[in-house]
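Complex shown without one protein chain; remaining protein chains in place.
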Amino acid sequence: MDQPLLNVIDVTKQFGGLTAVNSIDLSIKPGLIASLIGPNGAGKTTFFNCVTGFYTPNEGKIIFDDRPIQGMSTDKIAKRGIARTYQNIRLFGDMTVLENILVGMHHRLTAGMWRPILGLDRAEEADAITEAIRLLEFVGLEGQGDYMAANLPYGMQRRLEIARALASKPKLLLLDEPTAGMNPIETDTMMAFIRQLRDELGLTIFLIEHDMKLVMTISDQVSVMDYGRKIAEGTPKEIQNDPTVIAAYLGTNIEDEEMEAEA
Amino acid sequence: MQETTDSGPSGSKSRPKRALSFLRVQNAYAFIGLVLIVIFAWVFFVIEIEPQFYLQEGERARYAWDTFISQFIIGLAQGSIYALIALGYTLVYGILFMINFAHGEVFMAGAYIGFFAINAAEQSGFLESQTALAILLTMGVAVMGSVIVAILLERIAYRPLRGAPRLVPLITAIGASITLQQLFLRLFGSSPRTYPRISLFVGQGMWGCEPVDGTTVCEGIDLISKSYDVLIFNQEVRIRPFFFVILFVSLLLMSALWFFIQRTKTGKAMRAVAEDKDTASLMGINVDRTIVITFMLGAALAGAGAVLFALYNRQVTPFMGFIPGIKAFTAAVLGGIGNVPGAMFGGLFLGVAESVFPSALGLPNQLKDVVAFGLLIVFMIFRPTGIFGEVLSEKKA
Partner (left out) sequence: MMNQNNLRFGFLETNTLRYSFYAAIAIFILTLTGIFGTFAQRDVIQDTLSLDLVALVLVIGVPALVAGRSSQSDKPVITILNSAIAGLIAATAVILVVLLETIVPQEELMFVFNNYRPIIGGVATLGAGQDNLIMGILGLLALSLILGGIVGGILSLPQRWMLAILSGLGSMVIIGLMAGQIRNLVTPSDALGVVGAFVAGYGAGYATRTIANPWLRRLLGFIAGGAVGIVFLVLGNTGAFAQNGALLLGGDPSIIMGGAVNSSLTMIIGFGIVGLAGLIVTSASSFVHNSAIFLAVVFALLGMLNVQQRMTVIMAIVTFIAFAAATIFIPPLGTQSNKQYRTLSPQQKRSIDVITGVLALVLALVAPVFMGQYITNVLDLVMLYIIMGIGLNVMVGYAGLLDLGYVASFAIGAYTSAILTTPSIFTTGCIPFEPIADARYAEMCTGILTNWQGVGILTFWQAWPIAIVVSAFTGMALGVPVLRLRGDYLAIVTLGFGEMTRVLTRAQITAPVLGAAQGISPVPFPVIDLTSLNPDWYFELSNASTIYYLYIFSVLAAALVVWRLSGSRLGRAWRAMKADEDVAQAMGVPLVRTKLLAFGVSSAFAGLGGAIFAAQLRGIFPDSFTLLVSINVLSLIIIGGLGSIPGVVVGALMLVGLPEVLREIQDYRLLVFGVLLVVVMLLKPDGLIPPPIRQLSKQQKVPQSASPQPNTQ
């Protein structure tokens, strides 16, 4: 239980001359909600992409569930148990809501090419659909199953994206700015929902977020990135009082910050 | 130019563990250099080394430098016409992300309209008296014809579908292509039209001297129809000066286009629209007008290319646009579609390759199309978005 679920060791990702992620170390223990924060362009999403296998890190190791996963293709990593959502929602727009979720179940289903042709996948399909409907209910989209995903309202699309990720029964769920574009009420609902994910499904959650209230309220562990480097890590309280973090966010030097704080 | 994007508009990404990925060359110039070295080495091998193994005394090698040089020059001429057409594909693709399948027919239309112009000039004797001017006027008329066809095409077949799924304009483009082909077939008949045989002499009194009745007459060099034996790199090669005319005119037109895109206000508008139509229109750019201008530019180059092509090949048929169209499109893709220098380079490269390769590889000339497409496939494996990558024009730093 004390073994970290995700252990990132000294990962670096460069694009040409630009170092987007610079020797990051990071580990997340099972059952935690971990957040990754940092100013725009700090390399957070690139880091996510390294973890999910979309990018191959130039250096370093990523250990997930005791096995190295760096350099594996994204579908293999998904199979290992990492699922994600995207900053700008990326649903399969011209498929129905249920079909989106069924795609999320892809690696858990077994039918290949011949079984459907011979009509032997019916039982599996029926089970999968039942489970997908249950998932829809869980994320609060009951009755929306046969709508085109692209026609859902924005908030529902976010939930659907999470449901799709959940459909793969992940051990680790990566959420890239789950509340982007939401109003405070919606954000609160999402916050409760993320908690529910951890508490009811026992997921480990790793999220990128700009909403500090949300981050500080639900996170067990917060890491801060700036210019590709990890500049701080700790509990929300520690981070809130970390001078380098404040400097990174406000772009002023530390003394000014402290003077303002005293004033 | 050094900064080339490695993949489509969805952003650059590295894909893990691909077969042969270590062979992928990131820099376009390094890639071209590599390709050229390989080709030259092969040609050198075929001409200089291989014959030593099979050649008997006094036999001529099946392939020698003179063949190579003349094929290379023919290829350059052919390639510059491909390049002119390819630019039309690339400009439209760069701005609308659609394959203008009917562009080959725009080319064909130019050739036909040029035929009627030059035919009228011949009938009236104007061609005889003012050859250069007549050819220029023909080219002008052909350009106008192509431009009109392209404007109609854009207005009728493409503009109403601006927001439609990407395959839809492809189908209207195919439909428009067939329609134009058939329309020209029905209008002007299925028998080929033949351009007159034109001679345009330059350098009278200086070149092309022959003794006639004891005195030396220098009738000059015929730029269009005649072939001459010339020494190039110590090899006697028979060439038509017209090949160089084609190359020269094409390069001139391409430079003009390059200047237009880079320097003029409209050119900048084109680049802006290519980047982002919505933002461009917010900045006060008339997007529809810019797109029409793009079509017109592409058509103008195709029309000019059509006259060059027709002066060289002389025969004009309703189906003449098809093969050059496909080849030019291949060239555009080779260079990186949407990329203007890419299209120029792709065209020249494809022309030279399909002219030189079949005999250099010892294949029958029948297979030159197979060589062209085989090359395309090989290139796509190593550089999936073309040699120069996929941009209309690189942003000023």
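Note that the chains take the letters A and B in the order they are written out, and that residue 1 is the start of every chain.
The criterion applied here is as follows: contacts are C-beta pairs under 8 Å (C-beta built on N, C-alpha and C of every residue); 3 or more make two chains touch, one makes a residue touch a chain.
Just so you know, these numbers come straight off a predicted model, no measurement behind them.
Peer 1: Considering the complete complex, identify which of B:V38, B:A132 or B:A164 is in touch with the unshown chain.
Peer 2: Checking the options B:V38, B:A132 or B:A164, the one contacting the hidden chain is B:A164.
Peer 1: Among B:V147, B:V333 or B:I387, exactly one should touch the missing chain; which is it?
Peer 2: In the full complex, the listed residue that touches the missing chain is B:V333.
Peer 1: Check the options B:S70, B:T138, B:S177 or B:T294 and report the residue that touches the missing chain.
Peer 2: B:S177
Peer 1: Would you mind spotting which of A:S168, A:T187, A:T204 or A:S219 touches the chain that isn't drawn?
Peer 2: Residue touching the chain left out of view: A:S168.
Peer 1: Among A:R84, A:R159 or A:K230, choose the residue that contacts the chain missing from this document, as touch is defined above.
Peer 2: Checking each option in A:R84, A:R159 or A:K230, the one touching the absent chain turns out to be A:R84.
Peer 1: Under the stated touch rule, tell me which residues of chain A contact the chain that is not displayed.
Peer 2: The missing chain touches chain A at positions 52-54, 73-76, 78-79, 83-84, 86, 90-96, 98-99, 102-104, 106-107, 109, 111-113, 115-117, 119, 121, 125, 129, 132-133, 143, 145-148, 150-151, 164-165, 168.
Peer 1: Go through chain B and note every residue touching the omitted chain.
Peer 2: These residues touch the chain not displayed: 7-8, 10, 13, 15, 18, 93, 97, 99, 116, 156-157, 160-161, 163-172, 174-183, 186-191, 326, 329-330, 333, 337, 363-364, 366-367, 369-370, 372-374, 376-377, 380-381, 384-386.
Keep this in mind: only the chains that are shown with their structure count from here on.
Peer 1: Using mean CA coordinates as chain centres, what's the chain A-chain B distance in Å?
Peer 2: Computed value for the inter-centroid distance: 49 Å.
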